[in-house]
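Here the complex is missing one protein chain, while the rest keep their positions.
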Amino acid sequence: MNLTLRVWRQKNADTPGKFVEYRANNISPDMSFLEMLDVVNEELIKRGEEQIAFDHDCREGICGSCGLVINGRAHGPLAATTTCQLHMRTFKDGDTIAVEPWRARPFPVIKDLVVDRNAFDRIIQSGGYISVSTGGAPDGNAIPIPKDDADKAMDAAQCIGCGACVAACKNASAMLFVAAKVSHLSLLPQGKIEQDRRVLNMVTRMDEEGFGNCTNIGSCEAVCPKQITLDNIARMNRLYMEALFKGILS
Amino acid sequence: MKIVLDSKIPSGTVATKWTKYRQEMKLVNPANKRKFEIIVVGSGLAGASAAATLGELGYNVKCFCFQDSPRRAHSIAAQGGINAAKNYRNDGDSIYRLFYDTIKGGDFRAREANVHRLAEVSVNIIDQCVAQGVPFAREYGGLLDNRSFGGAQVSRTFYARGQTGQQLLLGAYQALSRQIHDGTVKMFSRTEMLDIVIIDGHAKGIITRDLVTGKTETHSADAVVLATGGYSPVFFLSTNAKGCNVTATFRAFKKGAYFANPCYTQIHPTCIPQSGDHQSKLTLMSESLRNDGRVWVPKKPGDTRHPNDIPENERDYYLERMYPSYGNLAPRDIASRAAKKVCDEGRGIGPNGRGVYLDFSDSIKRLGRDKIEERYGNLFEMYERITGENAYEQPMRIYPAPHYTMGGSWVDYELMSNIPGLFVIGEANFSDHGANRLGASALMQGLADGYFILPQTIAGYFATHRNGRYSSDHPEFRKAHEDVRARINKLLSINGKRTVTEFHRELGKLMWDDVGMARNRAGLQHALQRLPEIREEFWGNVNVLGSGDEFNSALEYAGRVADFLEFAELLAFDALHREESCGGHFREEYQTEDGEALRNDGQFAYVAAWEYKGMDQFPVLHKEPLIYEEVKMTQRSYK
Partner (left out) sequence: MAVSAQSLQPSRAGILSLIWRSSLGKKYVMAITGLGLFIFVIAHMLGNLQIYLGTDKINTYAETLKSTPALLWTVRIVLLVIVILHIIAGIQLALANRRARPQAYSNKKVVASTLADRTMLISGLIILAFIVFHLSHFTLGFVNPQYLHYVDSMGRHDVRRMMIIGFSNPFVSVFYIVSMGLLLLHLSHGVSSCFQSLGLRSTRTIGFFDKLAKVSALLVFLGNCSIPLAILAGILK
C-alpha cells in the first residue's frame, strides 16, 4: 500500500516545529507502524535527509517507550494497543496519516516525535513506592492477600508509563498515570502503611510538574494501551480526601 | 596457555560456601560507605536492584541508562515468571533441586558454587518483591500461586500474569526511585556509556554521551558495575529490544576484561515467526504457553491444509514423541533444535515453512476457554494483534528466535571481573546459566545479583582497596574521552552509501545462518572470513547523518552496530574453538546418533575466557576449569 504521512519535525525544544509531508510507498499490511517509519527513514537517509526521530525500544507493547499521536489519537485508532503493536493492516491504501508527538507542557519535545517524560519519574520518586530496604522482608506468604485485591492491584500495576493518558487528555492531565500507581500500592496490605503520605506527595508533585486537571471525560481510559480504568482515578480521589481529613484531624 | 583466572570460590561443601563466605567477608562500616562512589551502568533488574540496594546501604551511586527512564530497561519484557525454591507446592522442591535443575539445564557448563548461591537466595527474592508490592498471582486462599516451567518437574515459578518481568522491574524501579528521592542515587537517563576508564589496573570511571545534548562526559568512581544485559541483537532479529547492545561489556573487553563463553546463546523456542523482510524484531510468546499448548507439525512434508483440517493421526506431536517424560516442557535448546529439525525436513508450516504449531485445543476442551484466557489472555491478544489470527480457534504458529545470551563478561565468585573494581551482574556476566538457561531463571539471576550478592561482595573490594577516585583530568580519563570523541567524529565523517540498518541486517543474517541454532566448522570459518569484510565496508561506506552535538539516534545506533561487528567475530571464534555441543551451542559435527548434543567433558569442561589482544590478532584463551564437587556430570536426558 502507498500512504502520505504528515510528520511533525522539530529540531529541538527551542525551535518551533512544523509538519512535513512524506510518501510511504510499498508498505506491507503486516508491518507495524514503527516498521513503516523505519522504511521511510531508510529512504530519507538514502536521500541525505535526517531520519525522523521517534522513541521506541521493545516493540512489543511493554516498555512504554513509543508513543505517537496518529490522526489525532494517542497510539492510533485501535483500543488497547501501543504504537509499536499497531499494524498497517489497520489503514487503507492511499490514506493520509498525521503523526505528532505527545503534546503537554510537562513533556517538552526533544526532537521531532521524541518527548521528555521524566516528569513521570519525578512523580514516582515523590512517593510511588513502598519503603522497604533489601533484606528483612517476611516470608512471601506471611500476609495472605485476597485474590480479588491482588488482581485489582495487578490491573492498575500494568501501567507502562507511556504517557498516552496525558497526550489524549484535553487538559494534559496525568491523573490516570498517578492514580494507577496510587491504586496499585494502596490495594495491597503492604502499601496501606504509607498510603496517606504517598497520595499527598504524588499529587503535589503532579501539580508542580504542570499537568492539567481531570475533567472526568475518559479520553485517557479510551486510549490507554493497558486499559487502566477511571475507577483508579475515583479511588485516588477517595484516598486523597481520606488523607486530607486524617491530616487535618490528627 | 596459562591459567590466570582465580574464581575465588570459597572452600567447603557447595551448600555451605555462601554462608561461609558471608561469615568471613570483609565489611565497610556505615560511616565509611558514603565515602565510596559506585557507578552502575544499566537499570534493568540487575542494575536497578543493585543501585537501589547500594544506595540503601549508604554508598553514593550514579546510575546510567540509555532509555528515557530506568523503568523501560528490557527486563520489562520478560513474561513468564521467576523461579524460587520455596516448595510452597509440597511437590518435592528444594534449594538443592533448583540448584541441580539449573546445573543440568545449563548442560554442566556452569560454576557449581554460583548456581547453588543463586538457588539459596531465590527464596529471599520472592519475599523482597512481595514486600515491595509486586502483585504476584494468588490463589483464592490468598497465598502465592505457582506454575511449572521448562526443564523442571516441580512448580516453582512465581508470576504476575504474563508480565512478571514488568512487575519485578517496576518493583526495583520503585526502590531505585526511593533512593533517587533520598539523594543516595543520582540517575542519568538517556545517557549511554561509551567507554570504561582503567587506572593502575583498576576500573575507575566511564565515559558517557548524553543522548539529548550529545555532550560526552567523564564520570569517576571507586568501582564500576556493568548491568548492561545481553547481546542477542548481534543476530539483528531477536526478541530483544531494539536498543539492547553489547557496547558496555565489549568496551570493557577491549580494555582488558575477559569475555567468557560468548558462543552460549539461547534460541527461544516459542516466538512468532518472521512475516517478511521488513521485520525489525521478533516477538516472544512466553514459554509458559508450553504448559497447556501441544507442539506439532503435519506428519507429511509440504502439507498445506488448514491446521484444523489435519486429523489427529496425521499430526506429529514431536516433542511428546521424542521426549516422553518432559514432552512439551523440554528445555529451550532442545525444543528449539527439534523445531529446526522438523522444518528442515520440510514439515514446517506458515508462509515460509519456518514454523510449527502450538495447539491449545486440548487444554481448552479440558479446562475451558475461560481458564486459558485467565492464564494467557494477554499473550493470545498480543498474538492476534501481530498475526491477525485467533489462537483460541486455530493453533498458534511459533518458531525459535535468539532470546538470551548466557555468555558475558567473566566474573569471579564475587561478581568481579579480572579487572579489580569492575563488577558485572545480570545477563551481562557469564556466571550462572552455563550453556543454556532455564525458563524463569533470568529474572532470578538478575535480582539475586542486584539485591543480594553484589551489594555484599563489593564491600570486600572496598575493604581491601582504598586507592580512591581520580579526577577527570587524569591522562587515562582524557585519553578515553578523546578516543570516544574521535570515534563519533569518524562515524559522522564517512558519508557513505549504506545505512546502519543495512549493515546490521547483513551481520544478523550471516550470524543466524552460520552461527545460529546449529553451527559447523565450515559455516563458522565462513563467518570469520566475512566479518572483517563487512566491518571494513562499514567503516568505509556507512552513512550517518546529523551531528554529534544533538539528539541523533542514527549515531547511537551506528556506534552499537560497530561494536556488534567486532564482537561477532569473538562469538564465532569461540563457537569454532568449542569442539563439542552443549546447551545452546550446537555443533553439527558433535551429536549423538539421535541428534542430541554431544558434550566432550574431557576436553571442554571449562569456561572459555577470552582476552583481547587487538582487532588484528586472535584473542587469547584463558580456561577456568569447571570442577564439579557436588554433582556428577551426566549426559543430559529429558526423555
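For reference, chains read A and B in written order, and residue numbers begin at 1 within each chain.
We adopt the following convention: a residue touches a chain if its C-beta (ideal position, glycine included) is under 8 Å from a C-beta of that chain, and two chains touch if they have at least 3 such contacts.
Given the structure is predicted, the values throughout are model-derived calculations rather than measurements.
Chemist: Can you list the shown chains that the absent chain is in touch with?
Modeler: A
Chemist: Please pick, from A:49, A:93 or A:207, the residue that touches the omitted chain in the full complex.
Modeler: A:207
Chemist: Hey, which subunit A residues sit against the chain that's not shown?
Modeler: 6, 19, 69, 71-74, 98, 100, 103-106, 126-127, 168, 170-173, 197, 200-201, 203-208, 210-219, 221-223, 229-231, 233-241, 244, 247-248, 250
Keep this in mind: only the chains that are shown with their structure count from here on.
Chemist: If you look only at subunit B, which of its residues touch subunit A in the complex?
Modeler: 49, 52-53, 56, 67-72, 74, 76-77, 86, 88, 124, 126-133, 135-144, 158, 160-161, 163, 166-167, 170, 173-175, 177-178, 180-181, 187, 189, 212, 239, 241-243, 275-276, 278-281, 283-284, 381-382, 385-386, 388, 451-452, 455, 499, 501-502, 543, 545-546, 550-551, 553-554
Chemist: For subunit A, which residues count as touching subunit B in their complex?
Modeler: So the residues of subunit A touching subunit B come out as 11-12, 28, 30-32, 34-35, 38-39, 42, 45-46, 48-51, 53, 55-65, 78, 80-81, 85, 87, 89, 110-111, 114, 116-118, 120-121, 124-135, 137-141, 143-147, 150, 153-154, 157-158, 160-161, 184-185, 188, 190-191.
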